[in-house]
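Here the complex is missing a single protein chain, while all its other protein chains stay put.
Chain IDs A, B and C follow the sequence of writing; residue 1 opens each chain.
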Amino acid sequence: MASQQQKLNVGVLGATGTVGQRFILLLADHPQFNLHALGASSSSANKTYSEAVAGRWKQARPIPSNIQNLTVQECRPENFSDCEVVFSGLDSGPAGPVEEAFRRAELRVFSNAKNYRQDPLCPLVVPLVNTDHFDILDYQRSQLQPPTKKGFIVTNANCSTTGMVVPLAALEKKFGPLDKVIVQTMQAISGAGYPGVSSLDILDNIVPHISGEEEKIEWEAAKILGGLTEDKTAFDLHQNSPMKVSAHCNRVPVIDGHLETVSVSFKNRPAPTPEQVKEALREFEPEPLKLKCHSAPKIAITLHDEVDRPQPRLDREWQNGAGVNVGRIRECPVLDIKFVVLVNNVMLGAATSSVMNAEVALAKGFLS
Amino acid sequence: MASQQQKLNVGVLGATGTVGQRFILLLADHPQFNLHALGASSSSANKTYSEAVAGRWKQARPIPSNIQNLTVQECRPENFSDCEVVFSGLDSGPAGPVEEAFRRAELRVFSNAKNYRQDPLCPLVVPLVNTDHFDILDYQRSQLQPPTKKGFIVTNANCSTTGMVVPLAALEKKFGPLDKVIVQTMQAISGAGYPGVSSLDILDNIVPHISGEEEKIEWEAAKILGGLTEDKTAFDLHQNSPMKVSAHCNRVPVIDGHLETVSVSFKNRPAPTPEQVKEALREFEPEPLKLKCHSAPKIAITLHDEVDRPQPRLDREWQNGAGVNVGRIRECPVLDIKFVVLVNNVMLGAATSSVMNAEVALAKGFLS
Amino acid sequence: MASQQQKLNVGVLGATGTVGQRFILLLADHPQFNLHALGASSSSANKTYSEAVAGRWKQARPIPSNIQNLTVQECRPENFSDCEVVFSGLDSGPAGPVEEAFRRAELRVFSNAKNYRQDPLCPLVVPLVNTDHFDILDYQRSQLQPPTKKGFIVTNANCSTTGMVVPLAALEKKFGPLDKVIVQTMQAISGAGYPGVSSLDILDNIVPHISGEEEKIEWEAAKILGGLTEDKTAFDLHQNSPMKVSAHCNRVPVIDGHLETVSVSFKNRPAPTPEQVKEALREFEPEPLKLKCHSAPKIAITLHDEVDRPQPRLDREWQNGAGVNVGRIRECPVLDIKFVVLVNNVMLGAATSSVMNAEVALAKGFLS
Partner (left out) sequence: MASQQQKLNVGVLGATGTVGQRFILLLADHPQFNLHALGASSSSANKTYSEAVAGRWKQARPIPSNIQNLTVQECRPENFSDCEVVFSGLDSGPAGPVEEAFRRAELRVFSNAKNYRQDPLCPLVVPLVNTDHFDILDYQRSQLQPPTKKGFIVTNANCSTTGMVVPLAALEKKFGPLDKVIVQTMQAISGAGYPGVSSLDILDNIVPHISGEEEKIEWEAAKILGGLTEDKTAFDLHQNSPMKVSAHCNRVPVIDGHLETVSVSFKNRPAPTPEQVKEALREFEPEPLKLKCHSAPKIAITLHDEVDRPQPRLDREWQNGAGVNVGRIRECPVLDIKFVVLVNNVMLGAATSSVMNAEVALAKGFLS
């Protein structure tokens, strides 16, 4: 393991929030990154992390002992000057200008916020899918006014998009472009942050609407599953083979773990059989696994044979939530194939994606 | 209101079960039916209803006082000889032979069990959709060996099918045949009876599988939405315009109320707009409403304008659960239109359908 | 039933909140009160009630049709000049000065807020327990500066206190003063209002603390169960026979209905047997029942014989939540007797108490 000196200093923005807490658990003992600086709103500034997060730490594990007494600072670049990388768990309100300021200050920003996902220069990267999109980063830096030397922004995807695109990527890799996708999500309450969903709204209930979520899924899928243009200056948005995506999003009384039912059809005929689909998902080995990244799962897509799996409560902790779980692969009477996918929304669906993205970026030399 | 003498004597089979309890609440004070006889397994026989159901009555309302002391009997026709009609809440195990014996004994059986739903002589009737299927009853009686004079079996549909086909029927009535339907269900635990779903399986969890449910939805929809042949001796099963239906079924931690997300496409082009769809649903007035049946809702399909409705806990009791609730009608990027539908699975999805079917049958002279 | 003209005009303050919504359901069709005016914060003023409460109406029944288009006004007495009585569902923040202003303006205020519960002139009345405390109202009016002619404030108790004191009152009536009471509450989320408890705090969880609740129970019990001094100018606070009360309060994932386990000991020896206790609870008939008040339950304390009742979900709607449910009466190895009590916190524990208090006040001439 790297000694403390060899590790890369990193910071966390929005450190007291739900996503920020997950960043802290992932980074407190990371072999390559040294969690050096914590940023939050001005009301938390100059408190120890324990003080700042008092009453809001909602994790089953206690605050890591080496983090408890770190001083929280305002999210200004000068407070993070010793860092090479910052992970952003900021809300979308402050995320836009703050992340931009950090990029300007030559920090690499790996963001869980939605603000730059649709930016034509920022990669929207699900680490188990499209880490090749990092190749646009040189162009991103060159296009800023003035250009940066090191600073860039990489975003990860919406949690429910993330779960869906991993098996879709495996299918496209093996069978060529998808034509149509209908996805219905059953999303955990932790996806809404804290305090988030009122218990009166969700106990003994389902809410069949999550603001902006369906649009995100329908749009993000094309950016993630598409490639870069040949000159690596733009995203092709899957336009060579336009893909129709329709999402129905629901909030359910589950703590963690988004479950999604998916029907898909393929451009190429004949469509693969369920057995061929299983084989394709089983053999899918994306870049973080090949690179043996610290946060990468051993198995990208865990297939379940039992007829009633995956289930959020039983399967979300598998591989520390870093992979996805797929089950019930069968023919769809309307499209070609249907199945169920589970993603741990607070892990791969959020903080784990950012961290794994940074690990891949480090391994591939984008952080030098 | 009819005097006690003018009311039709009716019985309930499976009276101590979850569906049976709902029959009792619906029939204890019915203006046209007099609840006269209760049937259950031999272990309950010769007990008062209160004794027989002790520890298993799971309704928020107490046992109606006029039913508490009715003696429960075994489900044999001779114990129901004073009845004209029986409602069956039997499990599928005993339902087959018992319902057949009652039909033979010249009783009209309105059954919630699945056993005769696929029978080519038995109507599968969602009262807000296809009460015209009663027209096959003469033929059903004529084909029995020996033919019956009065006895017949009418079934109602699976609870999740019921919720879906009401808006689909309204759409087909207005816009012609549907082409494709993809439905995802989020089904309440009460649909599995008592004790049914273990709390360890469903608290903080979703189970993405309900045995046989997807097949029921995919098959039943065609029988219900199809018509009778011209000579009224068979069901056309929607074969003039085959319809593809694909279902994803899930069990969720909700007490009552199945929520379903639905995407549909139409045979006729251009497809209707969301506004036209709303209009069609709003004006849908099926036979029980025209006949002003006692158990019929005032509004067959209640449309919700709020972006996050219907919701099970807030909307399932509306109209005593006798209608369906629809919301979020919008264009589907893959098929034509998508929306959300809620059905109260223990009311319209079960006992209320049987009772409303009997009310329509009475009004149309099928019980004379 | 009284004609519209003969009904007393009443208003509701805090009409858009959780308690306010319950007031509206109770008053929309009341035989003696005509719901004439609605008050809320300035952001709701001049909207129709439907508009003002959009997205916040969380009741299983829709907004009563005769209330939907009532105009909401600011909570100023001049907007309620046609009313005789106002019911206050205000939060404790605004409740203090607003209720005082309404009293000054000669309105009778029946308040669910906590602000005046400890006031030495204001009765703290659980309608099934101590409506005799209304006798202090003349003195209350006389002591104001300047004295009012009609205006007064009556409060009702905290929801968990309310559930406990009803059986305790029945026991004291029959067996003399209590000595010690230990109560543990399991309180529903609706007690915290909306949005209230975050789902992340309560799903698959218990929170063993509710701010200020234990102190309220321990203090309010003495005021309610005590009497008035002989000259009817003060509350005796049970001081002739001081009673020790200890409360453990917990929030649980239940929508409505506070369940409480109670152990009590009596001053007089020998203590009553469980059978004598049952008899005392069964025969308890407080004033609202004798006066046949509209909102009064038929049975003040419903006794359950089943070993596992009462239960919130099964028993909270009994009698529209206007009485209490008691079960498991047995000897306590530490004190004398122990039992379980259920109170519907949003009905008798809140709005129903205020309305029933007003009904008793009307019947006894305090509103003339």
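As a convention for this text, contacts are C-beta pairs under 8 Å (C-beta built on N, C-alpha and C of every residue); 3 or more make two chains touch, one makes a residue touch a chain.
If you're wondering where the values come from, they're calculated on a predicted model, not measured in any experiment.
A.B. asks: Pick from B:Gln6, B:Ser42, B:Ser198 or B:Ser211: which residue touches the chain that isn't shown?
C.D. replies: In the full complex, the listed residue that touches the missing chain is B:Ser198.
A.B. asks: Can you tell me which of A:Asp82, A:Asp119, A:Glu317 or A:Glu331 touches the chain that was removed from the display?
C.D. replies: Missing-chain contact among the listed residues: A:Glu317.
A.B. asks: Check the options C:Lys7, C:Lys174, C:Lys278 or C:Arg313 and report the residue that touches the missing chain.
C.D. replies: C:Arg313
A.B. asks: Suppose we count only contacts with the excluded chain; which residues of chain A make the list?
C.D. replies: Chain A touches the missing chain through residues 54-55, 58-62, 203-204, 255, 306, 313-314, 316-318.
A.B. asks: What residues on chain B make contact with the chain left out of this view?
C.D. replies: 58, 189-190, 194-204, 253, 255
A.B. asks: Tell me where the left-out chain touches chain C, residue by residue.
C.D. replies: 180-182, 184, 186, 203-209, 218, 244-246, 248, 250, 252-255, 259, 261, 263, 307-314, 327-328, 332-335, 338, 340
The criterion applied here is as follows: only the chains that are shown with their structure count from here on.
A.B. asks: Please work out the Cα centroid separation of chain A and chain C, and write it as a whole number of Å.
C.D. replies: The answer is 49 Å.
A.B. asks: Taking each chain's centre as the mean position of its Cα atoms, how many Å separate chain B from chain C?
C.D. replies: A distance of 41 Å separates the two centres.
A.B. asks: Just the number, please: Cα centre separation of chain A and chain B in whole Å.
C.D. replies: 43
A.B. asks: What parts of chain B, by residue number, touch at least two of the other chains?
C.D. replies: Within chain B, residues 203-204, 255, 313-314 contact more than one other chain.
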